[in-house]
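Let me begin by handing over the structure; questions about it come next.
Here the complex is missing one protein chain, while the rest keep their positions.
The block that comes next holds subunit A.
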(Lines give C-alpha, C1' and ligand atoms only; values in the text may rest on other atoms or scores of the structure.)
Protein backbone atom coordinates (compact mmCIF):
# COMPACT_ATOMS: atom_id res chain seq x y z
CA UNK A 1 0.00 0.00 0.00
CA UNK A 2 2.73 2.45 0.91
CA UNK A 3 4.34 1.50 -2.39
CA UNK A 4 1.40 2.99 -4.23
CA UNK A 5 1.36 5.99 -1.95
CA UNK A 6 4.97 6.72 -2.81
CA UNK A 7 4.68 6.36 -6.54
CA UNK A 8 1.30 8.08 -6.86
CA UNK A 9 2.43 11.74 -6.61
CA UNK A 10 4.68 11.07 -9.60
CA UNK A 11 2.60 8.61 -11.56
CA UNK A 12 -0.79 10.30 -11.26
CA UNK A 13 0.24 13.65 -12.75
CA UNK A 14 2.13 11.87 -15.54
CA UNK A 15 -0.87 9.74 -16.43
CA UNK A 16 -3.17 12.75 -16.18
CA UNK A 17 -0.78 14.67 -18.43
CA UNK A 18 -0.95 11.97 -21.07
CA UNK A 19 -4.73 11.86 -20.96
CA UNK A 20 -4.87 15.63 -20.92
CA UNK A 21 -2.86 15.77 -24.12
CA UNK A 22 -5.13 13.19 -25.69
CA UNK A 23 -8.28 15.19 -24.94
CA UNK A 24 -6.78 18.55 -25.92
CA UNK A 25 -9.88 19.55 -27.83
CA UNK A 26 -11.96 19.67 -24.69
CA UNK A 27 -10.98 22.40 -22.27
CA UNK A 28 -13.39 21.08 -19.65
CA UNK A 29 -11.85 17.63 -19.63
CA UNK A 30 -8.37 19.12 -19.40
CA UNK A 31 -9.34 21.24 -16.41
CA UNK A 32 -10.96 18.28 -14.71
CA UNK A 33 -7.90 16.10 -15.26
CA UNK A 34 -5.56 18.80 -14.05
CA UNK A 35 -7.35 19.70 -10.85
CA UNK A 36 -8.40 16.10 -10.17
CA UNK A 37 -4.92 14.72 -10.66
CA UNK A 38 -3.31 17.31 -8.44
CA UNK A 39 -6.02 16.99 -5.78
CA UNK A 40 -5.52 13.24 -5.46
CA UNK A 41 -1.75 13.73 -5.40
CA UNK A 42 -2.18 16.32 -2.65
CA UNK A 43 -4.28 13.99 -0.51
CA UNK A 44 -1.67 11.32 -1.09
CA UNK A 45 1.09 13.71 0.01
CA UNK A 46 -0.77 14.43 3.25
CA UNK A 47 -1.07 10.71 3.94
CA UNK A 48 2.64 10.32 3.23
CA UNK A 49 3.40 13.12 5.64
CA UNK A 50 1.44 11.46 8.43
CA UNK A 51 3.01 8.07 7.67
CA UNK A 52 6.56 9.36 7.51
CA UNK A 53 6.11 11.34 10.69
CA UNK A 54 4.70 8.37 12.60
CA UNK A 55 6.73 5.51 11.17
CA UNK A 56 9.87 7.10 9.84
CA UNK A 57 11.00 7.34 6.21
CA UNK A 58 8.89 5.42 3.72
CA UNK A 59 10.87 3.72 1.01
CA UNK A 60 9.95 2.17 -2.31
CA UNK A 61 12.35 0.24 -4.51
CA UNK A 62 10.87 0.73 -7.93
CA UNK A 63 10.71 -2.51 -9.90
CA UNK A 64 11.80 -4.51 -6.90
CA UNK A 65 15.52 -3.87 -7.34
CA UNK A 66 17.12 -3.48 -3.94
CA UNK A 67 18.35 -0.12 -2.81
CA UNK A 68 21.87 0.65 -3.98
CA UNK A 69 21.25 -0.66 -7.51
CA UNK A 70 17.64 0.16 -8.27
CA UNK A 71 15.62 3.34 -8.37
CA UNK A 72 14.60 4.34 -4.88
CA UNK A 73 11.82 6.66 -3.81
CA UNK A 74 12.03 7.94 -0.27
CA UNK A 75 9.55 10.05 1.65
CA UNK A 76 10.91 11.27 4.93
CA UNK A 77 9.55 14.16 6.95
CA UNK A 78 11.35 16.83 4.97
CA UNK A 79 10.26 15.59 1.56
CA UNK A 80 6.69 14.92 2.68
CA UNK A 81 6.34 18.37 4.25
CA UNK A 82 7.62 20.17 1.19
CA UNK A 83 5.69 17.90 -1.16
CA UNK A 84 2.44 18.68 0.62
CA UNK A 85 2.90 22.43 0.52
CA UNK A 86 4.18 22.35 -3.05
CA UNK A 87 1.24 20.35 -4.35
CA UNK A 88 -1.24 22.50 -2.47
CA UNK A 89 0.22 25.64 -4.02
CA UNK A 90 0.41 24.01 -7.45
CA UNK A 91 -3.28 23.19 -7.21
CA UNK A 92 -4.21 26.74 -6.20
CA UNK A 93 -2.15 28.19 -9.02
CA UNK A 94 -3.80 25.83 -11.49
CA UNK A 95 -7.21 27.07 -10.37
CA UNK A 96 -5.96 30.61 -10.87
CA UNK A 97 -4.82 29.75 -14.39
CA UNK A 98 -8.22 28.24 -15.16
CA UNK A 99 -9.87 31.38 -13.85
CA UNK A 100 -7.61 33.54 -15.94
CA UNK A 101 -8.85 31.56 -18.89
CA UNK A 102 -5.98 32.63 -21.04
CA UNK A 103 -3.42 29.98 -20.57
CA UNK A 104 -4.58 26.48 -20.92
CA UNK A 105 -8.28 26.54 -21.30
CA UNK A 106 -8.85 27.61 -24.85
CA UNK A 107 -11.12 24.85 -26.04
CA UNK A 108 -9.52 23.16 -28.99
CA UNK A 109 -6.94 25.90 -29.20
CA UNK A 110 -3.72 24.22 -30.28
CA UNK A 111 -1.55 27.02 -28.92
CA UNK A 112 -2.78 26.71 -25.35
CA UNK A 113 -3.56 23.03 -25.33
CA UNK A 114 -0.08 22.08 -24.03
CA UNK A 115 -0.60 24.13 -20.87
CA UNK A 116 -2.36 21.49 -18.81
CA UNK A 117 -0.14 18.55 -19.81
CA UNK A 118 3.00 20.61 -19.21
CA UNK A 119 1.71 21.83 -15.89
CA UNK A 120 0.98 18.29 -14.77
CA UNK A 121 4.40 17.12 -15.90
CA UNK A 122 5.92 19.97 -13.95
CA UNK A 123 4.04 18.80 -10.86
CA UNK A 124 5.22 15.25 -11.49
CA UNK A 125 8.80 16.44 -11.79
CA UNK A 126 8.55 18.42 -8.57
CA UNK A 127 7.10 15.41 -6.75
CA UNK A 128 9.78 13.12 -8.12
CA UNK A 129 12.51 15.54 -7.10
CA UNK A 130 11.21 15.58 -3.53
CA UNK A 131 10.92 11.80 -3.43
CA UNK A 132 14.02 10.78 -5.39
CA UNK A 133 16.39 8.59 -3.45
CA UNK A 134 19.30 8.66 -5.84
CA UNK A 135 21.23 11.37 -7.60
CA UNK A 136 20.48 10.22 -11.11
CA UNK A 137 16.78 10.01 -10.46
CA UNK A 138 17.02 13.50 -9.03
CA UNK A 139 18.55 14.56 -12.32
CA UNK A 140 15.70 12.96 -14.24
CA UNK A 141 13.22 14.73 -11.97
CA UNK A 142 14.93 18.05 -12.62
CA UNK A 143 14.85 17.44 -16.35
CA UNK A 144 11.18 16.49 -16.28
CA UNK A 145 10.38 19.60 -14.30
CA UNK A 146 12.58 21.88 -16.39
CA UNK A 147 11.44 20.52 -19.74
CA UNK A 148 7.87 21.23 -18.70
CA UNK A 149 8.87 24.68 -17.51
CA UNK A 150 10.59 25.45 -20.83
CA UNK A 151 7.30 24.75 -22.55
CA UNK A 152 5.33 26.79 -20.04
CA UNK A 153 7.61 29.79 -20.08
CA UNK A 154 7.74 29.86 -23.89
CA UNK A 155 4.07 29.07 -24.44
CA UNK A 156 2.54 31.52 -26.89
CA UNK A 157 5.56 33.72 -26.38
CA UNK A 158 5.97 37.09 -27.97
CA UNK A 159 9.20 38.82 -28.81
CA UNK A 160 10.33 39.84 -25.35
CA UNK A 161 9.30 36.57 -23.79
CA UNK A 162 11.13 34.44 -26.29
CA UNK A 163 14.28 36.32 -25.40
CA UNK A 164 13.74 35.89 -21.70
CA UNK A 165 12.78 32.29 -22.28
CA UNK A 166 16.10 31.62 -23.98
CA UNK A 167 18.01 33.00 -21.00
CA UNK A 168 16.08 30.74 -18.70
CA UNK A 169 16.37 27.68 -20.92
CA UNK A 170 20.09 27.96 -21.51
CA UNK A 171 20.96 28.65 -17.88
CA UNK A 172 18.90 25.70 -16.73
CA UNK A 173 20.42 23.45 -19.37
CA UNK A 174 23.90 24.42 -18.30
CA UNK A 175 23.14 23.63 -14.69
CA UNK A 176 21.64 20.30 -15.75
CA UNK A 177 24.78 19.39 -17.67
CA UNK A 178 26.91 20.35 -14.70
CA UNK A 179 24.70 18.17 -12.54
CA UNK A 180 25.18 15.28 -14.95
CA UNK A 181 28.93 15.85 -14.90
CA UNK A 182 28.87 15.81 -11.12
CA UNK A 183 26.95 12.53 -11.19
CA UNK A 184 29.52 11.02 -13.55
CA UNK A 185 32.41 12.07 -11.37
CA UNK A 186 30.71 10.98 -8.16
CA UNK A 187 29.99 7.61 -9.71
CA UNK A 188 33.57 7.22 -10.82
CA UNK A 189 34.75 7.90 -7.29
CA UNK A 190 32.24 5.87 -5.32
CA UNK A 191 30.56 3.42 -7.65
CA UNK A 192 27.05 4.40 -6.62
CA UNK A 193 24.51 7.14 -7.16
CA UNK A 194 22.09 6.12 -4.45
CA UNK A 195 21.94 8.96 -1.93
CA UNK A 196 21.90 6.75 1.14
CA UNK A 197 24.70 4.59 -0.21
CA UNK A 198 26.66 7.72 -1.06
CA UNK A 199 26.11 9.01 2.44
CA UNK A 200 27.67 5.76 3.54
CA UNK A 201 30.69 5.93 1.29
CA UNK A 202 31.47 9.64 1.04
CA UNK A 203 33.28 9.84 4.38
CA UNK A 204 35.71 7.23 3.05
CA UNK A 205 36.88 9.51 0.26
CA UNK A 206 39.84 11.86 0.56
CA UNK A 207 39.07 15.24 2.06
CA UNK A 208 39.85 17.23 -1.09
CA UNK A 209 37.63 15.11 -3.30
CA UNK A 210 34.74 15.48 -0.91
CA UNK A 211 35.11 19.24 -0.92
CA UNK A 212 35.10 19.26 -4.72
CA UNK A 213 31.90 17.21 -4.85
CA UNK A 214 30.30 19.29 -2.19
CA UNK A 215 31.07 22.52 -4.02
CA UNK A 216 30.08 21.08 -7.40
CA UNK A 217 26.68 20.05 -6.09
CA UNK A 218 26.35 23.36 -4.28
CA UNK A 219 26.90 25.22 -7.54
CA UNK A 220 24.53 23.00 -9.51
CA UNK A 221 21.70 23.43 -7.04
CA UNK A 222 22.73 27.01 -6.36
CA UNK A 223 21.91 27.86 -9.97
CA UNK A 224 18.50 26.24 -9.64
CA UNK A 225 17.81 27.83 -6.27
CA UNK A 226 19.01 31.26 -7.48
CA UNK A 227 21.75 31.66 -4.91
CA UNK A 228 23.73 34.86 -5.45
CA UNK A 229 25.99 35.07 -7.52
CA UNK A 230 24.21 32.42 -9.57
CA UNK A 231 20.87 34.21 -9.53
CA UNK A 232 21.27 36.51 -12.56
CA UNK A 233 18.94 34.54 -14.80
CA UNK A 234 15.94 34.66 -12.49
CA UNK A 235 14.86 38.32 -12.49
CA UNK A 236 15.29 38.40 -16.26
CA UNK A 237 13.18 35.41 -17.08
CA UNK A 238 10.48 34.72 -14.51
CA UNK A 239 8.70 38.09 -14.59
CA UNK A 240 7.96 37.94 -18.29
CA UNK A 241 5.82 34.81 -18.18
CA UNK A 242 2.08 34.96 -17.47
CA UNK A 243 1.22 35.36 -13.78
CA UNK A 244 0.30 31.77 -12.88
CA UNK A 245 3.39 30.40 -14.61
CA UNK A 246 5.66 32.89 -12.89
CA UNK A 247 4.00 32.03 -9.59
CA UNK A 248 4.45 28.31 -9.91
CA UNK A 249 8.02 28.53 -11.19
CA UNK A 250 9.04 31.03 -8.54
CA UNK A 251 7.40 29.14 -5.73
CA UNK A 252 8.34 25.60 -6.63
CA UNK A 253 11.44 25.43 -8.80
CA UNK A 254 13.73 27.43 -6.58
CA UNK A 255 12.53 25.47 -3.58
CA UNK A 256 13.19 22.17 -5.32
CA UNK A 257 16.73 23.37 -5.95
CA UNK A 258 17.00 24.31 -2.31
CA UNK A 259 15.60 20.98 -1.20
CA UNK A 260 18.16 19.16 -3.33
CA UNK A 261 20.87 21.30 -1.79
CA UNK A 262 19.72 20.57 1.74
CA UNK A 263 19.34 16.87 1.03
CA UNK A 264 22.72 16.38 -0.62
CA UNK A 265 24.72 18.60 1.71
CA UNK A 266 23.32 17.10 4.90
CA UNK A 267 23.24 13.50 3.76
CA UNK A 268 26.46 13.28 1.78
CA UNK A 269 28.67 15.79 3.53
CA UNK A 270 27.72 15.77 7.20
CA UNK A 271 29.25 18.60 9.15
CA UNK A 272 29.08 19.64 12.73
CA UNK A 273 30.39 23.18 12.33
CA UNK A 274 28.86 26.03 10.35
CA UNK A 275 30.08 25.98 6.77
CA UNK A 276 31.69 29.31 6.01
CA UNK A 277 31.40 29.43 2.18
CA UNK A 278 27.68 28.81 2.39
CA UNK A 279 27.40 31.28 5.25
CA UNK A 280 28.97 33.95 3.07
CA UNK A 281 26.79 33.00 0.10
CA UNK A 282 23.71 33.25 2.31
CA UNK A 283 24.64 36.72 3.50
CA UNK A 284 25.41 37.96 -0.01
CA UNK A 285 22.17 36.46 -1.31
CA UNK A 286 20.17 38.22 1.38
CA UNK A 287 21.69 41.62 0.78
CA UNK A 288 22.19 41.65 -3.00
CA UNK A 289 18.67 40.34 -3.53
CA UNK A 290 16.93 42.89 -1.38
CA UNK A 291 19.03 45.81 -2.58
CA UNK A 292 18.18 44.77 -6.12
CA UNK A 293 14.53 44.65 -5.14
CA UNK A 294 14.29 48.15 -3.75
CA UNK A 295 15.96 49.54 -6.86
CA UNK A 296 13.29 48.09 -9.14
CA UNK A 297 10.55 50.09 -10.78
CA UNK A 298 8.70 47.07 -12.06
CA UNK A 299 6.37 45.11 -9.80
CA UNK A 300 7.30 41.69 -11.12
CA UNK A 301 11.01 42.33 -11.20
CA UNK A 302 10.82 43.66 -7.66
CA UNK A 303 9.14 40.47 -6.49
CA UNK A 304 11.73 38.38 -8.33
CA UNK A 305 14.56 40.10 -6.51
CA UNK A 306 12.74 39.67 -3.22
CA UNK A 307 12.50 35.98 -4.06
CA UNK A 308 16.26 35.79 -4.63
CA UNK A 309 16.89 37.63 -1.39
CA UNK A 310 14.76 35.33 0.70
CA UNK A 311 16.53 32.25 -0.64
CA UNK A 312 19.31 33.60 1.57
CA UNK A 313 17.30 32.89 4.71
CA UNK A 314 17.03 29.23 3.83
CA UNK A 315 20.74 29.04 2.96
CA UNK A 316 21.48 30.68 6.30
CA UNK A 317 19.67 27.92 8.16
CA UNK A 318 21.44 25.23 6.17
CA UNK A 319 24.88 26.75 6.55
CA UNK A 320 24.68 26.58 10.35
CA UNK A 321 24.33 22.79 10.37
CA UNK A 322 22.41 22.82 13.62
CA UNK A 323 18.99 21.39 14.39
CA UNK A 324 17.52 24.82 14.98
CA UNK A 325 19.04 26.17 11.78
CA UNK A 326 17.66 23.36 9.65
CA UNK A 327 14.28 23.61 11.35
CA UNK A 328 14.28 27.25 10.34
CA UNK A 329 15.17 26.33 6.77
CA UNK A 330 12.35 23.79 6.55
CA UNK A 331 9.78 26.16 8.06
CA UNK A 332 10.95 29.06 5.95
CA UNK A 333 10.87 27.03 2.75
CA UNK A 334 7.27 25.99 3.39
CA UNK A 335 6.24 29.53 4.20
CA UNK A 336 8.07 30.88 1.22
CA UNK A 337 6.44 28.51 -1.28
CA UNK A 338 3.00 29.73 -0.27
CA UNK A 339 3.76 33.41 0.17
CA UNK A 340 5.85 33.89 -2.94
CA UNK A 341 3.22 32.19 -5.10
CA UNK A 342 0.54 34.38 -3.53
CA UNK A 343 2.53 37.55 -4.18
CA UNK A 344 3.08 36.73 -7.84
CA UNK A 345 -0.59 35.87 -8.28
CA UNK A 346 -1.58 39.17 -6.66
CA UNK A 347 0.88 40.98 -8.90
CA UNK A 348 -0.69 39.23 -11.88
CA UNK A 349 -4.14 40.44 -10.84
CA UNK A 350 -2.89 43.96 -10.21
CA UNK A 351 -1.27 44.07 -13.63
CA UNK A 352 -4.43 42.71 -15.20
CA UNK A 353 -6.49 45.42 -13.50
CA UNK A 354 -4.29 48.39 -14.01
CA UNK A 355 -2.71 47.40 -17.28
CA UNK A 356 0.84 48.05 -16.18
CA UNK A 357 3.52 46.57 -13.97
CA UNK A 358 5.42 49.83 -13.57
CA UNK A 359 5.20 51.12 -10.02
CA UNK A 360 5.19 54.74 -11.14
CA UNK A 361 2.33 54.16 -13.55
CA UNK A 362 0.42 52.04 -11.07
CA UNK A 363 0.41 54.99 -8.71
CA UNK A 364 -1.70 56.92 -11.18
CA UNK A 365 -4.15 54.15 -12.01
CA UNK A 366 -7.26 53.06 -10.17
CA UNK A 367 -6.29 50.78 -7.29
CA UNK A 368 -7.42 47.16 -7.47
CA UNK A 369 -10.30 46.01 -5.26
CA UNK A 370 -10.02 45.97 -1.49
CA UNK A 371 -9.88 42.22 -1.17
CA UNK A 372 -6.70 42.17 -3.23
CA UNK A 373 -5.21 44.88 -1.04
CA UNK A 374 -6.02 42.79 2.02
CA UNK A 375 -4.44 39.70 0.49
CA UNK A 376 -1.34 41.66 -0.43
CA UNK A 377 -1.14 43.09 3.06
CA UNK A 378 -1.16 39.63 4.61
CA UNK A 379 1.41 38.23 2.17
CA UNK A 380 3.67 41.24 2.22
CA UNK A 381 3.75 41.48 5.99
CA UNK A 382 4.27 37.75 6.24
CA UNK A 383 7.24 37.97 3.91
CA UNK A 384 8.69 40.79 5.98
CA UNK A 385 8.25 38.64 9.08
CA UNK A 386 5.67 40.61 11.04
CA UNK A 387 4.72 38.59 14.14
CA UNK A 388 1.53 36.65 13.83
CA UNK A 389 2.21 35.54 10.26
CA UNK A 390 4.05 32.54 8.86
CA UNK A 391 7.21 34.42 7.87
CA UNK A 392 7.72 35.36 11.49
CA UNK A 393 7.79 31.74 12.63
CA UNK A 394 10.53 30.82 10.18
CA UNK A 395 12.56 33.91 10.84
CA UNK A 396 12.30 33.54 14.59
CA UNK A 397 13.68 30.04 14.45
CA UNK A 398 16.47 31.16 12.13
CA UNK A 399 17.40 34.04 14.40
CA UNK A 400 17.39 31.68 17.36
CA UNK A 401 19.70 29.37 15.47
CA UNK A 402 22.03 32.26 14.71
CA UNK A 403 22.25 33.39 18.31
CA UNK A 404 22.67 29.82 19.53
CA UNK A 405 25.60 29.43 17.20
CA UNK A 406 27.29 32.64 18.24
CA UNK A 407 30.55 33.44 16.51
CA UNK A 408 31.31 36.52 14.45
CA UNK A 409 30.21 35.07 11.12
CA UNK A 410 26.84 33.87 12.37
CA UNK A 411 26.20 37.15 14.15
CA UNK A 412 27.11 39.17 11.06
CA UNK A 413 24.68 37.05 9.09
CA UNK A 414 22.08 37.64 11.76
CA UNK A 415 22.47 41.36 11.25
CA UNK A 416 22.16 40.91 7.48
CA UNK A 417 19.01 38.85 7.99
CA UNK A 418 17.42 41.51 10.18
CA UNK A 419 18.39 44.26 7.76
CA UNK A 420 16.90 42.25 4.89
CA UNK A 421 13.73 41.84 6.87
CA UNK A 422 13.46 45.59 7.32
CA UNK A 423 14.24 46.29 3.70
CA UNK A 424 11.65 43.72 2.64
CA UNK A 425 9.13 45.68 4.62
CA UNK A 426 10.30 48.81 2.83
CA UNK A 427 9.95 47.14 -0.58
CA UNK A 428 6.48 45.89 0.31
CA UNK A 429 5.51 49.35 1.54
CA UNK A 430 6.71 50.76 -1.76
CA UNK A 431 4.47 48.36 -3.65
CA UNK A 432 1.60 49.13 -1.32
CA UNK A 433 1.91 52.84 -1.85
CA UNK A 434 2.10 52.50 -5.61
CA UNK A 435 -0.52 49.87 -6.20
CA UNK A 436 -3.00 49.72 -3.36
CA UNK A 437 -3.08 52.91 -1.36
CA UNK A 438 -6.18 54.99 -2.00
CA UNK A 439 -5.90 58.73 -1.71
CA UNK A 440 -6.92 62.02 -3.15
CA UNK A 441 -6.40 62.28 -6.86
CA UNK A 442 -6.81 58.55 -7.36
CA UNK A 443 -9.88 56.95 -8.85
CA UNK A 444 -11.86 54.70 -6.47
CA UNK A 445 -10.94 51.01 -6.30
CA UNK A 446 -12.27 48.73 -8.99
CA UNK A 447 -14.66 45.91 -8.21
CA UNK A 448 -14.19 42.27 -9.15
CA UNK A 449 -16.45 41.30 -12.03
CA UNK A 450 -17.22 37.98 -13.62
CA UNK A 451 -16.82 34.37 -12.59
CA UNK A 452 -13.29 34.03 -13.96
CA UNK A 453 -12.01 36.96 -11.96
CA UNK A 454 -13.71 35.70 -8.83
CA UNK A 455 -12.07 32.32 -9.38
CA UNK A 456 -8.68 34.01 -9.74
CA UNK A 457 -9.17 36.05 -6.58
CA UNK A 458 -10.42 32.93 -4.81
CA UNK A 459 -7.34 30.94 -5.86
CA UNK A 460 -5.08 33.75 -4.69
CA UNK A 461 -6.93 33.86 -1.39
CA UNK A 462 -6.47 30.10 -1.12
CA UNK A 463 -2.73 30.47 -1.58
CA UNK A 464 -2.62 33.20 1.04
CA UNK A 465 -4.63 30.96 3.35
CA UNK A 466 -2.05 28.19 3.03
CA UNK A 467 0.44 30.67 4.44
CA UNK A 468 -1.96 31.70 7.18
CA UNK A 469 -2.62 28.05 8.01
CA UNK A 470 1.12 27.52 8.39
CA UNK A 471 1.13 30.35 10.91
CA UNK A 472 -1.95 29.10 12.76
CA UNK A 473 -0.58 25.59 12.97
CA UNK A 474 2.88 26.88 13.78
CA UNK A 475 3.21 24.69 16.88
CA UNK A 476 2.65 21.28 15.27
CA UNK A 477 4.31 22.31 12.01
CA UNK A 478 7.39 23.51 13.84
CA UNK A 479 7.57 20.26 15.78
CA UNK A 480 7.41 18.20 12.59
CA UNK A 481 9.96 20.56 11.06
CA UNK A 482 12.25 20.06 14.02
CA UNK A 483 11.95 16.30 13.78
CA UNK A 484 12.74 16.61 10.08
CA UNK A 485 15.83 18.66 10.94
CA UNK A 486 16.96 16.10 13.50
CA UNK A 487 16.56 13.37 10.87
CA UNK A 488 18.63 15.40 8.45
CA UNK A 489 21.51 15.81 10.85
CA UNK A 490 21.47 12.32 12.30
CA UNK A 491 21.00 10.57 8.96
CA UNK A 492 20.56 7.15 10.59
CA UNK A 493 16.83 6.88 10.00
CA UNK A 494 17.25 7.67 6.32
CA UNK A 495 20.21 5.35 5.78
CA UNK A 496 18.55 2.58 7.73
CA UNK A 497 15.27 2.93 5.85
CA UNK A 498 16.87 2.88 2.43
CA UNK A 499 19.72 0.44 2.89
CA UNK A 500 18.68 -1.63 5.85
CA UNK A 501 16.71 -4.81 5.45
CA UNK A 502 15.00 -4.29 2.16
CA UNK A 503 14.61 -6.17 -1.07
CA UNK A 504 17.08 -8.95 -1.69
CA UNK A 505 19.19 -8.15 1.34
CA UNK A 506 17.61 -9.61 4.45
CA UNK A 507 18.07 -7.51 7.54
CA UNK A 508 19.69 -10.16 9.68
CA UNK A 509 22.28 -11.13 7.10
CA UNK A 510 23.14 -7.56 6.40
CA UNK A 511 23.45 -6.52 9.97
CA UNK A 512 25.47 -9.57 10.87
CA UNK A 513 27.82 -8.76 8.09
CA UNK A 514 27.93 -5.05 8.65
CA UNK A 515 27.19 -3.60 12.05
CA UNK A 516 25.96 -0.06 12.43
CA UNK A 517 29.22 1.49 13.58
CA UNK A 518 31.29 0.27 10.66
CA UNK A 519 28.73 1.68 8.31
CA UNK A 520 28.94 5.14 9.72
CA UNK A 521 32.70 5.19 9.54
CA UNK A 522 32.38 4.88 5.83
CA UNK A 523 34.08 1.54 5.34
CA UNK A 524 32.25 -0.09 2.56
CA UNK A 525 31.33 -3.69 2.19
CA UNK A 526 34.61 -5.49 1.93
CA UNK A 527 33.21 -8.97 2.38
CA UNK A 528 34.11 -11.11 -0.60
CA UNK A 529 30.70 -12.73 -0.89
CA UNK A 530 27.64 -10.75 0.12
CA UNK A 531 24.08 -11.88 -0.36
CA UNK A 532 23.10 -9.54 -3.22
CA UNK A 533 24.63 -9.74 -6.68
CA UNK A 534 24.66 -6.03 -7.34
CA UNK A 535 26.33 -5.36 -4.03
CA UNK A 536 29.06 -7.80 -4.76
CA UNK A 537 29.79 -6.14 -7.99
CA UNK A 538 30.06 -2.69 -6.53
CA UNK A 539 32.09 -4.01 -3.62
CA UNK A 540 34.50 -5.57 -5.96
CA UNK A 541 34.72 -2.46 -8.04
CA UNK A 542 35.48 -0.30 -5.10
CA UNK A 543 38.14 -2.64 -3.91
CA UNK A 544 39.61 -2.71 -7.33
CA UNK A 545 39.73 1.06 -7.35
CA UNK A 546 41.33 1.23 -3.97
CA UNK A 547 44.08 -1.02 -5.16
CA UNK A 548 44.96 1.26 -8.02
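Please note the rule applied: a residue touches a chain if its C-beta (ideal position, glycine included) is under 8 Å from a C-beta of that chain, and two chains touch if they have at least 3 such contacts; residues count from 1.
Note that contacts and distances are computed from a predicted model.
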| item | value |
| --- | --- |
| Hidden subunit of the complex - UniProt protein name among "Multisubunit sodium/proton antiporter, MrpC subunit", "Phosphate ABC transporter substrate-binding protein", "Branched-chain amino acid transport system permease protein" or "Dihydroxyacetone kinase subunit L" | "Multisubunit sodium/proton antiporter, MrpC subunit" |
| Per the touch definition above, residue among A:7, A:23 or A:157 touching the missing chain | A:157 |
| Omitted-chain contact residue, chosen from A:64, A:277 or A:364 | A:364 |
| Omitted-chain contact residue, chosen from A:211, A:276 or A:297 | A:297 |
| Options A:94, A:198 or A:456, residue touching the unrepresented chain | A:456 |
| Residue ranges of subunit A at the interface with the undisplayed chain | 27, 69, 98-102, 105-107, 136, 139-140, 143, 147, 150-151, 154, 157-166, 169-170, 173-174, 177, 180-181, 183-185, 187-189, 191, 193, 236, 239-240, 242-243, 297-301, 348-349, 351-353, 355-358, 360-361, 363-364, 448-453, 455-456, 533, 536-537, 540-541, 544-546, 548 |
